[in-house]
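Only one protein chain is missing from this complex, and each of the others stays in its spot.
Now for chain A:
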Amino acid sequence: MEKCMARPSAPPLPASRRRHLGPALPAMARPAAPPAPGPPRSAPPGAVALHPPRFAPLRPPRGRPALPGPPRPERCRGRARQRAPGVARDRRGGAAGGTGNGRRGTGPAGGAAGGTRERPAGTGPAGRGRGRDPGTAGPHRGDVTAPRGGAARPRSRGAAGPAGGAAGGARAAWRSGRVSAGPAPVHGDRLRDTGTGPGTRPGRAHAPIILGGNPEGAAPVPAGPQAPELSREEKLQLRKEKKQQKKKKRSEKGPSTESAELCAPPEAGQPRAAAQPTSPPASADGPGDSEKPAGGKSKAELRAERRAKQEAERAQKQARKAELSQAATTAKPRQSPTEPQSLVKRLPEHVQVDDPAAQRKLAKKLERQQVPLRQDYGTKVNLFSHLHQYSRKKPLTQQMSIPSTVIHPAVVRLGLQYSQGIINGSNARCIALLEVFKQLIRDYTTPPNEELSRDLVAKLKPHISFLNQCRPLSASMGNAIKFLKKEISCLPDTLREDEAKEKLQDVIDKYLREKIVLAAEAISRSAFEKINDHDVILVYGCSSLVNRTLCDAHAKKGHAFRVIVVDSRPRLEGRETLRRLVRRGIHCTYVMINAISYVLPEVSKVLLGAHALLANGSVMSRVGTSQIALVSKAYNVPVLVCCETYKFCERVQTDSFVSNELDDPDDLIVLRKGQAQLGGWAENKSLRLLNLVYDVTPPDLVDLVITDLGMIPCTSVPVVLRVKNVDQ
């Protein structure tokens, strides 16, 4: 994810700016636009031919749905058994996390369908969920519910009990449906989202289609080495086609019988049901469409134009690529399509919130992973419209329940702790993450017919997206995840499952010990050399590393250095620092950040922590750090940054705008004289609050970075990264 913005070659433009580049090429857009509506109309014959493989690229991981009958139930049972204890724990975890209420409250609705991601209203969907249950996965239901009930009973026998039981059944059913029938449930969800599905029994309606589609979808696979390329091209074409259909739909408004005809003549008996599978993308952005059906006419047109242009470009590129690959050796038919893809650096979703396409993609991904999407909160300052802004009062789990079959309860708890700010700070977050992942690995059992190294990585993905929804991942977490994924996928096949799990636990422990604990010790030692008698050291905020360094230096030398703790609103983390230092008997002064120019003349060193060190030497840290470094430079006070090498990041950032985090703007509200200042900010249209979390300090304001490898200037970050990459 970080690589997406790596190196100056791909300067991370904010999405808004990127989009402004769009209209700069109207000349291309115009000619491309007219033919756009064309293809679908002339498509039918071609579309029919293309239709079946459409499903093939949609579910590459489930590429073997052509599994013979017997293994299927087995697999389902395996999963159900594996999940069952997890579900039971889920409730416990939820209660421990202090959100038990929220979870239980939404329990019935959410539980009604690990699949219905809809307003908790209708009993319809719930009923449907249950109804589907016996049909598709009846036999396994007992498996699931029995141990659950047993475990759940002593805890809380409220409304959650039975509802959860039903939910579990539904989930299992859903699960099995998913395993055997590919994307069916996803489609089902979408159908329900659009609310157009009168009488659509998603699971059933799709099952025949998909199962029927399977053999055809699987057909290209045995075709040999050229198959992937073919399917990719087709996929592209299909995507194009889909978009055009969507466009047409939008212009016509309402369900088009034409499209139904167009894509599914074989299932003419159920024109509606058949039409649906083609519509998922359309319905995926359904909410957006339904929200502003009439108002966004011109916008829609604009969008269509943009899309047409993109398509034209893509088609051009494709043509060029095809030419190239043909001109080049035919010996490597596989490589040519993949190469250009690796060159394209994609921006991570969390910095293109203002790009509807990216958001749709994200929503789609989350839906696939069954992770709820968190809604943005309040209006944002224009410059930061590309970032997420969440409300602490609306945690992810309150809106809907999270299927514990997908998300481990410990991860749910962790996510809540992140989003509530209970676990805060780069190191703490990373340590908590790894501890939870250890638990996750402990509780993991490889389903039959799966490989641990592959399946576990896939299992981690929804967890990571969930945590990312709770709060954007820190650089430290990103690096730890990257490391863990690599370790998992490098596990030798020969290991037994318990051995592999053991090994992973050890590896995580080692990472925690070496990269965090021992690194902190090394840094503390190096920093000790730089702390002299009668120094006055200025620190800002609360960095575990800086605190440790100061405490160690105090304990080791016991001599007189003084600390000035600078703090800032709204987090007031400096108080924690103050508490820790004063407890050790270190002489401290506490000032707010407004007063630093007053205290700096007496300061001899500034010691700062860091969230991440970027490849151009910039230091990303708590907002305010940059200001302190700037004023320190003006007063000619050396600025030292303490940072472990595991927080080094390959990203390049020159300002704090491109990638940052917005905290809950409500934090800025002050209670004064019993009155909440700024309380009604949301109602005021001309008022926006900005609660930034990080800022970026340019490298020339930092004199020295103390890392576990020793002391380096911050311009040497890329060298350390390079050396590290060679090592790994």
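Convention: contacts are C-beta pairs under 8 Å (C-beta built on N, C-alpha and C of every residue); 3 or more make two chains touch, one makes a residue touch a chain; residues count from 1.
As a working rule, contacts and distances are computed from a predicted model.
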Missing subunit (named according to UniProt) among the choices "Response regulatory domain-containing protein", "Protein OS-9 homolog", "Translation initiation factor eIF2B subunit alpha" or "4'-phosphopantetheine phosphatase": "Translation initiation factor eIF2B subunit alpha"
Of A:239, A:306, A:530 or A:688, the residue in touch with the unshown chain: A:530
Candidate in contact with the missing chain, chosen from A:302, A:582, A:690 or A:712: A:712
Missing-chain contacts mapped onto chain A: 530, 532, 605, 638, 640, 700, 703-704, 709-713, 715-716, 719-720, 723
